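Once you've had a glance at the structure underneath, I'll fire off some questions.
Excluded from the complex is one protein chain; the other protein chains are retained at their positions.
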Amino acid sequence: MTAYLEVQGVNKRFGGLQALQDCSFTVGQGRITCLVGPNGAGKTTIFNAITGALRPDSGHVAFRGAALSGLSTQAIVRAGIARSFQNLRLYAELTVLDNVASAIPGQFGEEPLGALFRPFRTAAGQRRTRAAAMDTLAHVGLADRAGTHVRNLSYGEQKLLCIARVLATGAKLLLLDEPTSGLSGAALEAVLGLLRRLRDEGRTQLIVEHNTRVVMAVADEVLFLHQGHLMAQGTPAAITTDPALAEIYFGGVL
Amino acid sequence: MRDHEADTTGLAPIFSRRLLGGLLLAASASRAARAADPIRLGAVLPLTGPSAATGTQQQRGLQFAMTRFNAAGGLAGRPIEILFEDNQAKPDQSVLAFNKLADLNKVPVIFSGYSGPTLAMAPLASRRKILLVNGAAQADRLATASLYLINTLPVIKDEVAVLARYLVETGKKRAAILFQNDAAGTTGRDDFIEAYTKLGGAVLGQEQSSFSQTDFRPALLKLNSLQPEALFVMLSDGLSALAEQAQQMKQDYLVCGTSFFADPLAMRHPGAVGWIHTQLRVKAPPEIAEAFQKQTGTEMEFFGSQYFNAGSIIFRTVGRLLDAHKEVTGESVRAELFAIRDFNELIPTSFKTNTASMQVDVVRIEDGMDVFVKSYTSE
Amino acid sequence: MLLLQLLVNGLVTGCALAVVSFSFSLVYSTTRVFHVVHAGLYTLAGYGAWSLERAGIPAWWGLVVLPLVCAGLGALVQLWLYAPLEQRRATHLVMLIASLGLLAVVQNAIAAVYTPNILQFTDPWRARTVALGGVVLTAVQVATVVLSLVVFGLTLLLTRRTLLGKRIRAVASNPFLAEITRLRPGRTYVAVMALASALVAVPGVLVGMDLGLQPYGGTTVLLTGTVAVIAGGIGSLGGAFLLSVIITVLQNLSLLVMPGQWSVGITFLVFVLFMLLRPRGLFARAG
Partner (left out) sequence: MDYFYSYATLAAIYVVLGLSTNLLVGIVGIFSVSQAAIFGVGAYVTGYCLVNEVVGFVPAMLLSALACLLVNVVVTLPALRVSGDYFVVTSFGIQLLATAVFTNWTGATGGASGLPGVPPASLLGTELVEAWQNLALALGLMALCCLLFHLLLRSPYGRLLRAVREDELAVAASGKGVLRAKVGAAALAGVFGGVGGSLYAVFLSFVDPSSFDLNGSVLLLTMVVVGGARTLLGSVIGPFLLLALPQVLTMVEIPTTAAAAARQGLYGALLIAFMVFRPQGLAGEKL
């Protein structure tokens, strides 16, 4: 069986810093894989390498058996991988609905000529897009906030919207960068619920996560990254109870 | 003097006033115009922005002429009033101002300056039969831009031809050019090159100064290095800065120019001693210059005297029309101007074509005074 | 020979421009306002000195008096215009337009009071010349170089060694953090505006004495200065200084190879290409 996503021997150097060092791992289809590790372990860098935002110095990434090397970010999204950002990067001056609608692929009139010279077809397409965006919003539980501007959303709602935007691209593999950071209580539960539901629908997720309780609650598989290198891979229980890893993870602090 | 209508302060009143004005005009057409009605003329000049120094001098020249005519009883008993509009030397603002004066104030004559704005207004002058009087711009194209465009001083070509002749006659056959990069400056430069090389002179090099800039040092340094016998200067402003900077460099070439060399401050500068320039023969008695200074607070220089002359020519023409009980329109003023043909105001001026011809002298600057050298007549 | 003369001339002009640019840089890197009124204060300083000369006070007194006057005016601009706009959360573009409006007020007020004619100083010491190895400089030109370097040195000392300098750097790097740590960015802004306005009065007076005055003349100087600020790297006073000198020297030297009417255009073409190669300027502060 080939892995759903395969990262093989990826290296990346920024000046004097080796951000990724012979980094290799696989992600299984339909599972939630959590990526953990201390700050600066290269978690976000590996996201950038997978999505084409960053070109690795060496090594390769394959998705469903096909190599992604050299593909543009756009092509990678089309292939079925989309990401969210740790610092959200929502469009603050746009409505919630437009944030989601803007990510829907294949819209008519998304270039000037169609928009200006086929206005009716554009408008019809626009209606379909809106309906699809509403479905996605309903899916994450933000349907009643569709017309609001992003800056008026609570932080938890913004986190949900980030996931909605990733879903709207139609991606099969979701790369979520700290989807629960800064959340607690009901807002945290809402996001966790959504993550599980998405897994049940068959979407594969690779999640950067710091919170051990969250990892325990949702992860099927945990990858431990340290200094740009995969230290360990295993079940949540196995990873979180490994004293050596805990020493690395908390070493600097405790 | 009133700068503009007092009774309009917003957009809405324009329309009601326009309507009212139209009605009144129709009603009063049969009656003879009341004697005290002022004769209104327009002027579109750059009164703000980088060209304002020139524009305000032009304004003062016109105001001075107006004051003198009004003090002498006006035109057939009617006072003259000039409505000044600011165009910032921009063509689009000039067109707006022209239409405004034509529509709201029904002026028969509009004074203008600057080649660009004048060229932009010229087609409107033809279409609306309003006489456009240009008292300073000298670009050659103005000579043929419109039948309704009158240039009260010769185009630059005439002056420059005289200067070129004088230089060659006195054995100065290697010249460099310092010009202002605008319509007047580039026209003067091109005309000079044409006239000078035709007479056997050689132009060694040319440098520009962007308008209203007073740092001439880089350009002077470069031109100095070419070792010319004469430096032809085509600047309308910043001459005293030029005198100072040229003096600093202690070069031995002859600095020469056109009647633009008329800034009293610059002429008194020690650096300007020995410069020569062409001069339209002015017969200004000293009391006129004194009266000008008294009224305006500044000395009378090139633009002041030119617009005083232009204003006087037009006032004289309009006065003749009124004395003969003729209607004052752009057409009638134009016809009367050519009927009079020879004017003897501040500067003796005659109109064989749209463009005046004048006597051109070559003069040398000594101790702030122009000393006569030689005389020519422009064609 | 010509090369040397043009080079020296460019250096002199560049020093005056440099003070305009690094003082603008001080304001811009701290408050982020594209403070075009700076050009108005520059011009105003020259006219102030001219008035002093008219009143019988030697014009060089202007170098003492006008920095103080301009400092006060600069502080008022911050207090009465920029601070209220900031409170209304105006965007940078809105601040720029308001600043342009004030510049129009200042320039036209000068034109209304002094007439738009070019004014020259008359004091004879200005034009006294010094010959240095074939290059002739006037007393004012020499003074321009010396004083520009002096004020630049003083400003560097001030921003590196004093408490105010530390505050300026703290506020410039993170106004929000400065706010919550009670550094009171508002007060620092006023201080910066006063300082920068005092600085810009120095070349304002000197260049006015050297080349004459005109109400609308400061705009071009400031715009060339801002190019130096940004090409030098925002926040780098040395970069602004160096780039000002480089730009004017290049403009001067370009006369050796091309006619002057193209020199401005070509200088800026070089600049555009440079920005494409080094999109963050020459000496951008890290981070």
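When the chains are written out, they are named A, B and C in that same order, and each has its own residue count from 1.
In this section, contacts are C-beta pairs under 8 Å (C-beta built on N, C-alpha and C of every residue); 3 or more make two chains touch, one makes a residue touch a chain.
Here the structure is a predicted model, which is why all the values come from computation and not from measurement.
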Given that one chain is not shown, what are the shown chains it touches? A, B, C
Taking the entire complex into account, which one of C:11, C:79 or C:100 touches the absent chain? C:100
Sole touch to the unshown chain from B:108, B:185 or B:319: residue B:185
Using the touch definition from the top, which of A:8, A:21, A:122 or A:181 touches the missing chain? A:122
Check each of A:13, A:60, A:78 or A:196 against the chain that is not shown and name the one that touches it. A:78
Contact set of subunit C toward the excluded chain (per top definition): 81, 84-85, 88-91, 93-95, 97-98, 100-105, 108-109, 111-113, 115-116, 223, 226-227, 230-231, 234, 261-262, 264-266, 268-269, 271-272, 275-276, 279-281
State which residues belonging to subunit A touch the missing partner chain. 51, 53, 73-74, 76-78, 82-83, 85, 89-94, 98, 101-103, 105, 107-112, 114-116, 119, 122, 125-126, 129, 165, 168-169
What residues on subunit B make contact with the chain left out of this view? 2-6, 8-11, 13-14, 47-49, 52, 55-56, 59-60, 63, 84-86, 89-93, 95-96, 99-100, 102-104, 115-116, 119-120, 122-123, 127-128, 139, 141, 145, 181-183, 185-187, 296
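Definition applied: only the chains that are shown with their structure count from here on.
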Considering only which chains touch which, how would you classify the arrangement: line, ring, star, complete or other? other
Taking each chain's centre as the mean of its CA atoms, the one lying farthest from the centre of subunit C is chain A
Chain closest to the middle [Cα centroid of all protein chains]: C
Sort the chain pairs by how many C-beta pairs are in contact and tell me the top one. B-C
Just curious, how far off is subunit C from subunit B if you go by their C-alpha centres, in Å? 36
Rounded to the nearest Å, the gap separating the Cα centres of subunit A and subunit B is 73
Measuring centre to centre with CA averages, how many angstrom lie between subunit A and subunit C? 49
Can you tell me which positions in subunit B touch subunit C when the two form their complex? 48-50, 52-53, 55-57, 181, 206-210, 212-215, 217-219, 221-222, 224-225, 237-238, 240-241, 244, 247-250, 265, 298
In their shared complex, subunit B is touched by residues of subunit C numbered 1-2, 5-6, 9-10, 13, 108, 111, 115-118, 120, 127, 129, 136, 138, 211-212, 214-217, 220, 251-252, 255-256, 259-261, 264
